[in-house]
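The complex is shown incomplete by one protein chain, all other protein chains being positioned as in the whole.
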Amino acid sequence: MINLKDIRETARDMLAKGEARAVIGYRRGSRGMLAEPAFLTKPEEADELVWDPTCFHNLSLYLVHDRKHLAHAGKNSGGAPVAIIAKGCDARSIVVLMQEHYFKREDVYIIGVSCEGTGVVDERKLATHLNGVQASNAAFDGDDFVFTTAEGEKRIPAREVMADRCLECRSPYPKEHNLVFGEDKTGRQLEAPFAALDRFEAQGAGERWENWARHFDRCIRCFACRSVCPMCYCDECVVDSITFPVTTETTADEKASRIRWIERSAARSENITYLMTRAMHLAGRCTDCGECDRACPVNVPIRLLNNKMEKEAREQFGFEPGASIGGPSLVASFLDKDPGEFIR
Amino acid sequence: MSDQQPYEPKIVAFLCKWCSSAGSDLAGVSRIQYPANATPITVPCTGAVSPMYIMSAFNKGADGVLVSGCHIGDCHYLEGNYLARRKMYLIMKLLEFIGVEQNRFRMSWVSAAEGAKFAQVITDFVGDLRPLGPQDKLKRAEIK
Amino acid sequence: MPDNIYLPSLGRIAYIKDEVVGERAIKTFHVEPLDGGWFDHDCGQCAMLSVFGRGEAMISIASSPLVKGYKQFSIMRVGRVSSAFHDLSVGDVVGIRGPYGNSFPIDDWRGKNLVFIGGGCGLAPIWPLITTAVAQRGDFKDITVFYGGRTSRDIMYRAELEKLRGSVDVHLSIDKMEEGWDGYCGFVPASVMNRDPSPQNAIAITCGPPIMIKFVIQNLNKLGFKDEQIYTTIENKMKCGIGKCGRCNVGKDYVCVKGPVYSWAELKYLPEEY
Partner (left out) sequence: MEKILEKKRVDDWVAALTGYEVHAPALEEGIWGYQPINGPIRLDHTNTKQPPKEFAFPQREVFFSFEQIKGEAPRLKQVMPSGPRHAVFGVRPCDGRGVPRMDKVFNDHAQDAYYNARRKNVAYVGLACNKPPSANCFCLSVGGSPVSTDGLDVQLTDLGDRYFVKAITEAGKDLMTAAGKLFADPSAADQKQLKQVHAAAVAHPQRAVNNPDQAPAKLKASFKSPLWDELAQACIGCGICTFLCPTCHCFDINDEVQGKAPLNGQRVRTWDNCQFPDFTMHSSGHNPREGTGARLRQRVCHKFQYFYENFGMHQCIGCGRCITECPVGIDIIHVVNKVVENAG
């Protein structure tokens, strides 16, 4: 069981001593029980930090934002590291970012938090469970989540309202860390790995297509999946420019010859090309934090695409995303025994 | 599809310039008969074939996509085809996963000396594509 | 306004001239209506040009309203659509809709001295005003044109500017000295100070890179020009031209409707979102 006081103390201490130039963590937002990302720079702000089952955000995204801001300001380094609260999946994302040389190990101070026996809540499952009752607070309690509502305290077994990715998670413990809170329950398994994927894959090709066609049709191309993903850090996406890809130095030739792979219309064909290409670009990099899935306003099960890649990588190539900083990348490495029977 | 014009599958073939592209040329100069359904796109190496190319070919109406390069061990860039083997495996699985017919995507190794094999690969591919009919799952639709 | 504001008329490219070559190439185009006439415009207004299959871009109309047969556009090659324009040949057909935006209040300025200050491709938006004033020369007192480019090769409308000499005071400048250059050497704001035009009964109109405009206005203020006597134009990314697509606004105002022409007296109170 994690004591929130310890996390706050650590943050306060680091900021006071100048050991971190910022602490990225969670605080209570202005809308109901939900936590939101917090960016602390002063020791006295440390008491804002929270740790509860609504801390779903993968904050490593903000390490990416930080690097982009530094680069935009023409700086290579911000001096002291940024300290960040990271769950198991988040810490693996940080490892992938370092594996890809996005920043160095010394640029970040990982304050790991173990999800122990549970994980984060799935808002959709919870809404169904609470059936219209609004919760104002959420807390961990062993294998349960405890919600404060107008109708009093509601104790719900965590596994009934947990996100699928947490149920299937085998490593809820941030292996890569500078400091860690909570018990290491690596290997704990509430549901089989890839259980949701397996359920979907059990359908025939025709049924899978029918389902995906509906999902792809619903996509409104708000790009929340891309925007919320720490791995989608490219300055220029196949879909469009996203950050500062055109500078005053970009030549007219470069701009004019930029290929428009996908039209802006949210039509099925374009949505497929976008989502499928994104899944490919995340193969071996996605650490299943599930943020794309959570952020999607129209419930496209984006996580399944990424999961499919993760499962193939694991079963065929023995590859685990975010396992080690010095490890190879999935698509820039190979083994002699890679499957080749499909090739004529 | 009208009765007068039987369905002819359109294939976009990404051919490595060192092997398969030369293989297709050999098939041509050797006057080997094979279907003319493939539009070849020569690439420096199969390792350079981005999944985006494959999605884009389907998006623009390809009924089938072929990626063909040098045999394992023969890559001009030493390991490009090893990397391609992995990447193409993944996109193949992803296409299958969303319910695209397995036979829409194909990979082959065809060396510069294998004109006959190239002809066979295309013949087989066309034969496998024909019963599937036009690919309309990933294709950009006409505007309603 | 036509019934369908998004449907362009067709225009034929009648004339193309390379104004500036190299990295920041500028070409001048004359576009004639394909069949019959089309809209009239005022000095300072813009039109939405399109190359079908590539898209649309908002471009200042660089010809005087007095020119009826064609409309002139000088386009710098910077992006997707402008590059497509640079690939066109005489006889090609493009789309055109407009005119958009407000205009210079030229009628209020009759009987006054006009001081034009342009830099780079910023001569094009004020060119219709210069040529109209010259065509109606008797209506205006002294007309002075300060214009500068990075190098002598970046000077646009060179021949036309030379032709103005006699009826107009023309001062050309380049940033760095080159052999054979007999004009001023230095940045445009300095070129203005070099001649210190009088604010007496005068209007100053400036257009060019934002940084140039900033220093030109500072210098004009130093010379005694009041904010009401200084006019400039601004640009922002535009898609519709009619205040609906939501991206060219500066505060509450859409530049495509309320702009692009502003007096400094108005502009200095607007948020810096351009």
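Things to note:
Lettered A, B and C in written order, each chain numbered from 1.
Just so we're on the same page, contacts are C-beta pairs under 8 Å (C-beta built on N, C-alpha and C of every residue); 3 or more make two chains touch, one makes a residue touch a chain.
Model, not experiment: these values are computed from the prediction.
Although one chain is not drawn, the whole complex shows that of C:Val93, C:Leu164 or C:Ala190 it is C:Val93 that touches it.
The omitted chain makes contact with just one of the residues A:Asp6, A:Glu36 or A:Asp338: A:Glu36. Annotation: of A:Thr148, A:Asn178, A:Thr250 or A:Gln316, A:Thr250 touches the absent chain (contact as defined above).
On the side of chain A, touch with the chain left out of the figure occurs at residues 29-32, 34-37, 39, 57, 61-62, 124, 128, 134, 214-215, 218, 220-224, 226-228, 240-244, 246-250, 255, 263-267, 291, 294-295, 297-299.
Seen from chain C, the chain kept out of the figure touches residues 1, 3-8, 10, 12, 34, 50, 52-57, 78-80, 82, 93, 95, 210, 235-237, 239-240, 242-252, 257, 271-274.
Note that only the chains that are shown with their structure count from here on.
Viewed as a network of touching protein chains, the structure reduces to a simple linear path. Farthest chain from chain C (centres taken as the mean of C-alpha atoms): B. Measuring from the averaged C-alpha position of chain A to that of chain B gives a distance of 35 Å.
Note on chain placement: the centre of chain B and the centre of chain C lie 52 Å apart, centres being C-alpha means.
Across the assembly, chain B contributes no residue in contact with two or more other chains. Taken residue by residue, chain A touches two or more other chains at no position, since every residue touches fewer. If you check the complex, the residues on chain A that touch chain C are 251-253, 255-256, 258. The residues of chain B lying in touch with chain A in their complex are 51-52, 55-56, 59, 72, 79, 82-83, 85-87, 89-101, 106-109, 121, 124, 137-141. Interface of chain A with chain B (complex): residues 201, 205-213, 238, 261-263, 267-270, 272-273, 276-277, 279-281, 283, 305, 308-309, 312-313, 316-317, 330-334, 338-340, 342-344.
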